[in-house]
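The other protein chains are all here in position, but one chain of the complex has been omitted.
First chain written, first letter: the chains are A and B, and each begins at residue 1.
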Amino acid sequence: MSGNILDVQNLKMHFYMGHEGIFGGKKKYIYAVDDISFTLAKGETLGLVGESGCGKSTVVRAVSQLYRPTSGKVLLDGRDLTKLKRDEMFSARRDMQLVFQDPYSSLDPRMTTAEIIAEPMRIYKKRGFFKMSDAEIDGRVEHLMELVGLSKFFKNRFPHEFSGGQRQRIGIARALALRPHLILADEPVSALDVSIQAQVLNLFKDIQKEMGLSYLFIAHDLAVIKYISDRIAVMYLGKIVEIGGYKDLYANPLHPYTKALLSAAPVPDPAVERKRQRIILKGDVPSPNVQRPGCCFYDRCPEHKDCCRQSLPQFTQPAGAAAGHEVACFLFTQK
Amino acid sequence: MTDETILQVKDLRTYFYLDAGVVKAVDGISFDLHKGETLGIVGESGSGKSVTNLSIINLIQTPPGKITGGQVLFHGEDILTMSDERLREIRGNRIAMIFQDPMSSLNPYLKISTQMMESIQLHQRLNKKDAKAKAVEMLKLAGIPGAEERVDCYPHQFSGGMRQRVMIAMGLSCNPDILIADEPTSALDVTIQAQILELMQDLTRRLGTAVILITHSLGVVAGICDTINVMYAGRIVERGATDDIFYDTKHPYTQGLIKSVPRLDRDTDERLFSIEGQPPNVIDLPDCCPFYPRCHKAMDVCRQKYPPLAQFSNGHCASCWLYAQKDAGSLNLKDGKNER
Partner (left out) sequence: MKSVSLAADAWRRLKKNKMAYIGFWITVIYLAVGLFAPVLPLQPYAQQNTDHAYLPPSFRPAGVVELETRKAYFAKVMAKEGRTSYNENEQAQINSIEERNKTDPVQQRHYILGTDSLGRDMLSRTIYGGRISMMIGLIGTVTALIIGIIVGAIAGYAGGATDAVLMRFVDIMYGLPYMLIVIIMMAILGRNVAILFVAIALVSWLTIARVVRGQVMSLKNTEFILAARSMGAGAGHIILHHLIPNTLGIIIAYAALSLPEFIMSESFLSFLGLGVSAPLASWGSLISDGVQGMQLYPWCLLVPAVIMTVFLFAMNFLGDGVRDAFDPQSKNRV
């Protein structure tokens, strides 16, 4: 698809966890990502939201080929990453960089800030893909630091001398070093204080505009996802249950899980909170170690029917929903 | 919430003496807690909210920490000067505490029943059979299905949300006057968090327990707290009823905090407000307003002295020079404008 920087088709990531008995027996898997498909247009932000065990972090790792997907296609600018050889993958990585969640463990504690930000450039330079002299690399490091709001005078400091928010900025600068087109951000603000979170979110938006980046943005906080995304996909147990524009999804949630999620999320407004009718789901978030024949949400769904247990619902755009707003739920397909 | 005051914290100070300098983790905070009240303590990292908790029940590790001043009056008795024996009678029994990560606060080698009965037998002097029955009753109250069987399970056999329910059940098993909950839902998923908060609200209302809830989430305090303390760099910068804090916000930090939380229920495309600058470096803080470097309404006097407490109606108060006119002297804003 022209115009789409990322096209994920039927992506599956199943982790093999051994056998049930000592000798043979059934194989055990964790179905972390179980057949998901989505597209990301150039310059767009797609938010992926869900609770623990839904597979959103695994999606990032599978898309970036840090884990080899069990099956499916990942098309980056038309090239299928799952079929590339090592050298081709190396050159493809330039266009797709990651920002991680934990500011305390995503930077090598023994490297200075300048070394951390310059590392991708040095790696690519050594293999001949990047043509800059050392002095030019230094200059670019300083430029990147200013871009993310860090003073270039800190470039010889070590990560432990910075606060969490500043470290996240270093991580962002590092991700921008090779001028990628796509950034995969795995919960980049979840570990930050509220006031710093706002700064970093604004930073993401600013550099997106300035550099024409596309984001695949993972978070568990619905309000954060709403602020940063153009389109949002809601995940549960390794599957996408609903996908739509940020306004549509929140104004008109279709899937029972999306509705429960939205009603559970706290809002910093006492009057709103008092008036709310919460949909409290029963039970716990299940573990993705069983492949269910029916809908993944069946066990906790307050609106489930018999047919939901027997087969998987397909994506449809219900009548009356906005363009691009799709949901996988039998409540909308039996009509 | 009644008018009976069960806890009075007066000018509490807890300092940590480290190689790098002195960290005034809690630097002169005062507040009251009434029977049945749910008090929320909101702050970011470094604000001192967790240290406040530990100081209230005198659990600060000395060295390097030390409660250097103040009083914590529980029904008139000062916890900070109590004998060890009296402290043991109170902790777990009259004042219970639950923590953020239930996996590390539950002993993984002991069954749930053993751990719950330990506290019940110690404080209520029941025999084993009765204690176990009480434990099962608490688990049922906490919404754990199959409580009679599950009570003999080990912590790792429960999920995160379930473990937190067990913690709540344990905490409330002796029917304490105060339940202190330190970020009880921060590690939980949103849907589970909703369950747990509803449970806490329900149980504490039924049993008349007062709650001190520590959290960084403004949404959570908006939902279940009666009063809120906003902490910054070891001090309470604003205090008051929940509605006052959200709708009649006085302190610039609180205002900034509320504005910088993205809103689920609003469709704005505007840029998110953010408080500029970095969280305070808490080592060797000078004696001025700690929010000064980040405050867009800062004045010269803010840099020189810590502001006095200004009182508003209904117990609402804030420490800010904007409201302490008579002590401020000449009001010089940082950029020369006089915003009032």
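Here, a residue touches a chain if its C-beta (ideal position, glycine included) is under 8 Å from a C-beta of that chain, and two chains touch if they have at least 3 such contacts.
Small disclaimer: the values here were computed from a predicted structure and weren't measured.
Only one residue from A:Glu20, A:Glu161 or A:Glu303 touches the chain missing from this view: A:Glu161. Considering the full assembly, A:Leu98 is the residue among A:Ile5, A:Ala62, A:Leu98 or A:Val148 that touches the omitted chain. Only one residue from A:Arg140, A:Arg174, A:His220 or A:His304 touches the chain missing from this view: A:Arg174. Listed residues A:Glu20, A:Asp108, A:Glu136 or A:Glu303: the one in touch with the omitted chain is A:Asp108.
Even with one chain removed from view, subunit A keeps its contact list with that chain: residues 61, 64, 66, 90, 93-94, 97-98, 100-102, 104-110, 119-120, 123-124, 127, 156-158, 160-161, 171, 174, 178.
In the analysis below, only the chains that are shown with their structure count from here on.
The centroid of the Cα atoms in subunit A and the matching centroid in subunit B are 32 Å apart. On the subunit A side of its complex with subunit B, the touching residues are 51-52, 163-166, 193-199, 201-202, 205, 220-224, 226-227, 247, 250-251, 260-273, 278, 280-281, 284-285. The residues of subunit B lying in touch with subunit A in their complex are 44-45, 159-162, 189-195, 198, 216-223, 242-243, 246-247, 256-258, 260-265, 267, 271-276, 278-279.
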